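Shown below is the structure under consideration.
Yeah, one chain of the complex is gone here, protein chain that is, but the others are all in their spots.
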Amino acid sequence: MLPAARLGLSLGRLAASLFLSLVFTTLILLIAGAPPIDTFIILFAGGLGSVAKLAQTMSVWIPLVLCSSALLLAFAPGLWNIGIEGQIILGAIFATGFLRPFAEGGSPLILVGALLAGMIGGSLWAYIAGVLKTWGRVHEIFGGLGLNFVALGLTLWLIFGPWRRPGVASMSGTEPLHPSLWLQEFKGLSLNPVSLALALVAIGLVIYLLRSTRWGLSLKAVGQNPDAALLFGLKPNKRILESMLACGALAGLAGALQVVGVYHRLLPAISSNYGYTALLVTMLASFRPQLIPPICFFFALLNVGSIQLPLQLKLDSSLSGVIQGVLVLSVFLVHGLEGRFRLGRKKE
Amino acid sequence: MDFLALTIAGILSAGAPLVLATLGETLTERAGVINLSLDGTVLLAAMTGFAVALISGNPWWGLVGSVGVGVATASILALVGPVLGRSQLAVGFILTLFCRDLAYFLGHPYARKFGPELPVWSIPGIRNLPFIGPIIGYQSPVVYLSLALTFFFWWWLFSTRSGLELRAVGEEPWAAFARGIKVQRLRIVYTLIGGALVGLAGGAFSLAVKPGWGRPQGAEGAGWIALAIVIFGGWHPLRGALGAYLFATLQVLGIYLQELFPGLPAVLFQVAPFPVMILTLLLVNMGRTGWFKDLAFRYPGLKRWLIRWQVTAPAALGLDFRPEKET
Amino acid sequence: MHVEFQDIHKYYGRVRANEGIDLTLEPGRIYGLLGENGAGKSTLMRMLAGHIEPTRGRILFDGKPSRGFNPSRALALGVGMLYQDPLDFPALKVWENFRLGGTKRDRRDTLSRLQKLADRFHFRLSPEEKVGELTVGERQQLELLRLLDLGAKVLILDEPTTGISVKQKEMLFTTMRQLARDKGRTIVFVTHKLAEVEELCQEVIVLRRGKLTAKLPAPFRPDELIKLMFGAKQEEPEEDQHRHNLVEENFIQLEQVQLLGEKYTLRDVSLGIRPGEILGLAGLEGNGQELLLRGLAGLVRVMKGRLIFDGEEFQGRPYLEFRRSGIHFLPAARLEHGLFPDLSLNEHFRLAFPPHNGGRHKLSPEEGMKAFSIQAKLSTSARALSGGNQQRLLLALIPRQIRLLLLEHPTRGLDHGSGQQVWSHLRERCRQSTALVFSSADLDEIKDNSHRVLIFYNRRLIADRPTFSISVEEMGRLMAGEGRAV
Partner (left out) sequence: AKKAEEKPFTFGLLLVGPYNDRGWSQAHYDAGLYVERKLPGVKMIYLDKVNPADRPGLTLPQLVDDLASKGVRLIIANSDDMKDGVREAAKQHPEITFIHVSGDDVITGRAPANLGNIMGRMEYGKMMAGFVAALTTKTGKIGYLGPLINEETRRLAASAYLGASYAWQKIRKKPLKELKFKVSWIGFWFNIPGVTADPTQVANRFYDGGFDVVISGIDTTEAVVVATQKRKAGREVWAIPYDYKGACEGADEVCLGVPYFNWGPAYLAKVKAVKDGNWKQGWEWNGPDWNDINNEDTSAVGFFNGPAISNEVAEELAGFVTGLATGEINVFQGPIFYQDGSPFLLAGETATDEKIWYMSQLLQGMEGASSPK
């Protein structure tokens, strides 16, 4: 196919999917008794309306990009790493644990250690799911999901137990970090340059690894055909574990950044469901890395914008999740219909 | 004695939605389709069931609504998955998240409202028996339904012709096709029937077992557990139901154990079902790993002990089937 | 029933499995359908059974065309087919298989009906056993009983004699004759074996490369049929292998080896292989040859015995060590097990030849493509390759210095020319003292290409003979468990 034709086709697909999701969303809004147009306006203004809001959107974009990049690595050998939520949490736990001795603050260099600790924590959790898969044949969906709950339990135990704050023990989390251990934000904005840079590096690195290294290629090969990969001497089990480790490391980094860059403490909801959202992002991107940043931006926009819904329209903010789901479903539907249509035409 | 009976009654009740969801998914997967959307579907069905009951004032209409939601979700899955040939896992997962958020979004106005509930049925003749009486003498209709359906589907799957056809479709769709069985149609039908049961499970939550709607409802996570139980149950209705009751027992037991071992972190007992889920999956799947085969070769006793736990999935589970592919 | 094929075409991509076939089948007759491997016999019959749709053309039943044809319509019309590869349900029980798609009966009637039919043919089938545990032959027997029970008006048997004994074959033929004569059934009997056609059929249909080449009434002239099937005289295979000088010692030695596979165990294999030697493995599927190939490749565990390679014990070592020592295995299902469907050829080369081993394998992808005359671009995905090109790609990906090459059905699905090409490449490698072990369902291929034949039956190696000392017929008998191994 000519590049122009291909571009036209994908644009057509995109338009069809967007149209479909618009129709669905409007329908849902009407069922909920909400004014569709106002809702959309509020939703977008809520995430883009001002520099501060844009910064907020970007601060959600960062963990989403990190997690989506991580998932690209896991999807390459065909792994459904649903356990990414738990890996984010473990990253946050490890980073917090690393910083606990520095209650009086310290040099920002300590943060490097905290981020590394977070990556180790995420990797560890991913590794367990990987071992369960390769050595125990427990599908990574179930292994990962179970570990997500365990990770959440671990956080709660820490927050209400050994790491509880003197006097209070509550969902508000552990004692806040010393301000010298907070990542410095752009002035007056809730966005910090370090996290932003790390997210950009991560997506770049993942693109490089998957496109240009033999390791990335062998991951894809394992995903395409584990039997053949074995015959080619590509050690599928080892590749699977490696990809889980790498994925976990990036997820753990996202978790650590939530601690040192956003919340400045460990919270039960520290993962903010970014892992699940990132799974949607990668599916919507059909695993094409270059689509990750824009889709993440759109999703982050919805997340941040939706906060305005209860404020202005008394709607539940889970609408953002609904729209994200509708969008991905529509794309699947359009692709499926298109495939069907093509098959049908061929038969003629 | 009475306490034991009441506890068993509690387990039957807490297990009922899990049993229903497990049965539904067992049927769907027996037809070769994976419906991963359980966790979200259960929630959306629970919300709809409650909302419909509230609006109509009749819990039975609510139950109908729940079943409707289950069927609707399953039909999206059937359309995008088996019919249009996209990945069933992917669609199922998207639906999980989507249905959950949709439930919270649309359910917002009904949250924490007081609404109708299914009645408790008391069975004359049984309710006065010692020990048995407290166990199944007074239960919600969904509990009786879950028990009846378990045995019904067990009989149906293994002793009827249509049950045989269902199993055939999930094992070897091409062979089934060659024998004149309408493979695609059966796959869709059982996806929908399975979805209906999953919807019923949602209704059982919001109209009987944990009446009411809220965020969270309390049914969160149940769908995932049910999916795991289907595997643990080896795609067998009886064994699946047994698995569901085991998990319900674990939940109920967690509260006793928590009191019995005050020295242990309480959250341990809440999280416990999930590691147990992983362990049981390990138990039933491990037999296929190389290292285990070596071990079993060396210690035949081990093999004999573990072999009964081993399960095999329907051979065509999750695979795409379409006659056109050949042309 | 009167069946008429009108201008039937069936294409798979550019493969023309059937091309412009016009054919009429009359009731009460037994037809033999002949043709070499890949001639399109099964394809034609599967269209008659509604299993696949023709690309073009139509089939008329009693003069009526059938639109939207599928197996259930075919069954309703009375067309029943015994498929070449058992199309049944391994996970289900024998009686359940018998019941599926059959007459509506309850369990007890089903069992007694099955018993009665089985007794008639002296088939021994235990109804509660899982079909997956039966041999291929037994599975075909079961299918046959099911079709007879259905009372199909048009009965298609696609190579039904591969898995049954001579005595059982006689019974089967008697029944076929009865059905045709007394009940007016149309029977199509697909085979490669001329003798069987002569024995049973009243008329023969010959396909060659997808086209109908003849439809002749009995009596038949074998040499004429052969000519129709294979075209002009086949070029003789190079006859050098019998003369090939095998002076060297065994470099691989198997002593009382027991191999544990996914489904079964292969016991007590003792064997030696010399450099440059070609071993052909014969046996019905599931009798052990698959396990031996994988065992030699290090893919299947050696549970007992010793596997000696260059004087070193290799049992229990990981696959990679086998691979590093110059052992290479190519599976039969090329796209399913051997290649990465969506990766490009270039990527395959990158994966097969790691850069850090650069010194040893100097072949660049471009050279590989040329050397093996793969007709595609480097950016083509493996999925888009034709069967022949896929096999050539796999061969191109084999490292240069290989000691032992293990091949499963090396020419399955290839046309004659491609097959010849593959073999000339393989023979060339053997001349450079690579040993070669291959399995094939085509006994002629084994006869033509190997120095020694190993025959498997009942999950054991029952014969190990120099090729010149055994005929194809004898191989067939041994594989079917008749006759004593020497």
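Labels for the chains are A, B and C, by order of writing; each one numbers its residues from 1.
One rule holds for everything that comes next: contacts are C-beta pairs under 8 Å (C-beta built on N, C-alpha and C of every residue); 3 or more make two chains touch, one makes a residue touch a chain.
The structure displayed is predicted, hence computed values, not measured ones.
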Q: Over the full complex, note down every shown chain the hidden chain is touching.
A: A, B
Q.
I'm checking contacts with the chain that's been left out. Which of B:96, B:251 or B:280 qualifies?
A. B:251
Q. Given the contact definition stated above, which residue among A:52, A:103 or A:201 touches the chain not shown here?
A. A:52
Q: Using the touch definition up top, pick the residue from A:18, A:116 or A:156 that touches the left-out chain.
A: A:156
Q | Of B:163, B:214, B:287 or B:323, the one touching the omitted chain in the full complex | A | B:214
Q: Using the touch rule from the top, list residues of chain A that touch the missing partner.
A: 52, 56, 59-60, 63, 149, 152-153, 156, 160-161, 164, 167-173, 176, 190, 262-263, 265, 267-274, 303-304, 307, 310-311, 317
Q: Spell out, residue by residue, where the missing chain touches chain B.
A: 3, 6-7, 10, 14, 108-109, 111-115, 117, 119-120, 122, 138, 209-212, 214-216, 218-222, 251-252, 254-256, 258-259, 262-267, 269-271, 273-274
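Quick note on the criterion: only the chains that are shown with their structure count from here on.
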(Q) Between chain A and chain B, what distance separates the C-alpha centroids? Give it in angstrom. (A) 28
Q: Among the residues of chain B, pick out those that touch two or more other chains and give their numbers.
A: 327
Q | Overlap residues in chain C, where contacts from two or more other chains coincide | A | none
Q: Name, in rising order, each residue of chain B that touches chain A in their complex.
A: 36, 76, 79-80, 83-86, 89-91, 93-95, 97-102, 104-108, 221, 224, 227-228, 231, 265, 267-268, 270-271, 274-275, 277-278, 281-282, 285-286, 288-289, 291, 324, 327
**Q.** Residues on chain A engaged by chain C in the complex (per definition of touch)
**A.** 214, 217-218, 220-221, 224-225, 227-235
Q) Contact residues on chain B for chain C in the complex? A) 159, 161, 164-165, 167-168, 171-172, 174-182, 290, 293-294, 297, 312, 314-315, 323, 326-327
